[in-house]
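Of the protein chains in this complex, one is absent; all others appear in place.
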Amino acid sequence: MSTSVPFRVHIAASVIIAAALPFLVPSTVLATEILIFGMAVIGCNLLLGYTGLLSFGQALFFGAGAYIASLTAIHWEIGLIPVLLLTILAGAILAAIVGYLAIRRQGIYFVMLTLAFGQLGYYIAFLAEEITGGEDGLLDVPRPPLELPLLPDMTFANDASFYGLTAVIFVLCFLMMQRLVDSPLGSVLKAIRQNEKRAEAIGYQVRLYKIAVFAFSGAITALAGGLYAMMLNFAPLSNIDIETSEQILFMAVLGGLGSLYGSVIGAGVFLVASDFFSELWPRWMLLLGLFLVVVMMFAPGGLWHGLVVGFERLRGRHKTSTEENDHG
Amino acid sequence: MLTKGKMIVAAASALMITSGVATAAELTIYNVASVSGAFANFGKQAEKGVKLAIEAKGKAAGMDLKMVTVDTESNAGKAARKVKAVIGKDDAKFFIGSTLSSTALAVGKEVNKAGGIYINGSGADEITGKQCNKSMFRWSAPTYGAVNASLTTVLDRNPNIKTVYTITPKYVFGEAMLENAKILLEKRGIKLVGNSYHSLKESEFSGYIGQAMAAKPDLLLLLNFGSLATNTIQQAVNFGLKDKMKILLVWSNGIDHLRTLGPKISEGIYFGSQYWHDEEAPANKEFVALSRKMFGETPNYPMAHYYQMTKLMLDAIDKVGTDPVKIRAHLEGLSYAGITGDEMIRAEDHQVEKYFYLLEGKAKADMNDDDDLAATLSKKKYFLPTSETGCVLG
Partner (left out) sequence: MRVRGSFLMSLYLFQTLNGLGLGLIYFLMGLGLTIIFGMMNFVNFAHGVFYAAGAFICYQFIAWTGMFWVGLFAGPIVVGLLALILERFLIRRLYASDHAVQILVTIGLMLILRESILLIWGTVPKNVSPPEILSGVLLIGDFAYPKYRLFIIGVTIVASLGVWLLLERTRFGMTVRAGSENPIMVSMLGVNTSKLFAATFALGVTLAGLAGGLMAPIRGASAFMGAEALGIAFVVVVIGGMGSFVGALAGGLIVGLVQSFTSGFWPEGTNVMIYSVMALIIMLRPNGLFGRS
């Protein structure tokens, strides 16, 4: 279905999402967080939704991205683009290594390997206090200026300008990832998810594809982590905690696997709902659990699929009613 | 005539209440606390403390008072984002709270950028040390004060203590506690025979307890906190350490720890504490009475220190208005009657000089009521000279 959608529709849709979001949620900072987590969830969706790989290591990539971006921004004055490129590169390499090791095992053993690497990352970050700030995290993370040729340097000191930066990066990432999943590579990934043995029999190098998708996932998740640290001016240890992996997974499932729009909706609904409910009822996570069970059991397509079905039903009903009118 | 006049006044004031909602100046105090997540028990009590202070004050500088809770979800990143958001959206200026070091440090940076006032009770010495800033004030005694105030009394009461074993959480707070303990022990000629570090996610302490048993110290000095400390004490008592040595937990949560452990375990164990409800200071008696009246409960540490911090903020605003620059100037060097007795805010690093308690767990038979879980052995003030804290207020 998604392949039949022309690319310019994706361009328009992602631009509209980025432009409208600040007006839909209570604060600009929350809007920034939604786009950032939207990217991280896309990273998770590439693995789980498109390739069928459940990874508990996403916080490792997210946290590593936050540390790399923070450390390079604090210690080197190299401007925004080099900082982000280094973050992306580090995320991709780290994820490729984790992927290379983890995909040698299947099913639950694969999941547990990603979990083990995630936990190791957490404890190492915790112990490497000199570098990561340990439990206190890294404070005073700057937002490096954007230095472009022929243009004056741009700085992102206030919330609105940083949102603008995040929105541009989000749109670029979203479109690149959409291209990726619509490309032949994307169809191979889907083939792997549906039947790995068959994909192998056809002659695909399943392992290489899996490592590649890990690298893409790690790159975009690390980028999200880096932006998050810049947004907060702070890289807390909680970034790399297993809870972050779980939250990213929740968002992915909630929004709907196998659609990038689902990822963004999942991040948005999760973050807005958690802000809203946490003020009303300290035990709001109970609702979250209930939601997760219901979505997984009865609506595996998540919110996005529900929206699509709802929309098509509306359109269908509309059509039948006009047809009837024609007959009349 | 008199009644008629009264009626007119009543009607007029009723009108003012109904119509004046939008125009009457309202002052919002932002309460940064972990209401959900792993430290949820803390946030609920903290909220009560802020409410109590607001209730007791009624109005400040003629303005109605309102509390908005910023739920940290027990996550420093979330806390930083939400504080950023309320500053950006509502021009928030007055912040109370968070005991978690990482959260307090990050929130302090944000509030300082916005030029607000932030009073917290965290364990991070950096707040009034290397990371100090103009906006941050810290009510809780630092690790230096906690270690000295509690350990000195324990050593004075037990002159036979010659050797000490420590159990320390491996991060900034734990290192600071250990460093302070080492200096004091050396000064008193007491030997530190061993130390075990542990991570913040530990729950099995039998290995460390074995190491401690092997070292045969006279005192087991616990430098951890929260549920880590509860687990350590419970397991140490299981292993029979209480019969072989004295045990001191320097940074306890006071009554919460004692309630969780129960008198059977906590009897005879020393607990250092930032607060204890039996304090005779008039400000505390007033506070305890208020808490019993409003919530029907004896206040614990989270409630007490959030109450005191909010009260400090409100009293200052009442006196000098809502300009943070004036509030800061007013708070710097201020002496006041606090819930631990006479308290003073140092101008040089914004550290409140307050008392720190040493408690000893009581046997069930000696308790007068359910909350009478410990006896106060001492209350002391120890603070590093401001020249040694490393704080430079920019």
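What to note about this one:
Note that the chains take the letters A and B in the order they are written out, and that residue 1 is the start of every chain.
Definition applied: a contact is a pair of C-beta atoms (placed from the backbone, for glycine too) under 8 Å apart; a residue touches a chain by one contact, two chains touch by 3 or more.
Since the structure is predicted, the reported quantities are computational estimates derived from the model, not experimental observations.
The missing chain, though absent from the display, is touched by one residue of B:Thr28, B:Asn112, B:Thr163 or B:Gln234; that residue is B:Gln234. Touch with the chain omitted from the figure is made, among B:Ala214, B:Met294, B:Ala337 or B:Val392, by B:Ala214. Considering the full assembly, A:Tyr109 is the residue among A:Phe7, A:Tyr109 or A:Phe311 that touches the omitted chain.
One chain is missing from the display, and on chain B it is touched by residues 38, 40-41, 44, 170, 196-199, 201-204, 206-208, 210-211, 213-214, 216, 227, 230-231, 234-235, 238-241, 244, 256, 259-262, 264-265. Listed by residue number, the positions of chain A touching the unshown chain are 48, 52, 54, 101, 104-105, 107-109, 111-113, 115-117, 119-120, 123-124, 127, 246, 249, 253, 283, 285-286, 288-293, 296-297, 300.
One rule holds for everything that comes next: only the chains that are shown with their structure count from here on.
Note: centroid distance chain A to chain B, computed from Cα atoms, is 38 Å. Within the complex formed with chain A, the residues of chain B that make contact are 35-36, 40, 43-44, 69, 71, 73, 75-78, 80-82, 84-86, 88-89, 101-102, 105-106, 109-110, 124, 126, 131, 170-173, 199-200.
Within the complex formed with chain B, the residues of chain A that make contact are 26-30, 33, 123, 126-127, 129, 134-137, 139-140, 159, 228, 231-234, 236-239, 243, 274-275, 278-279, 282-285.
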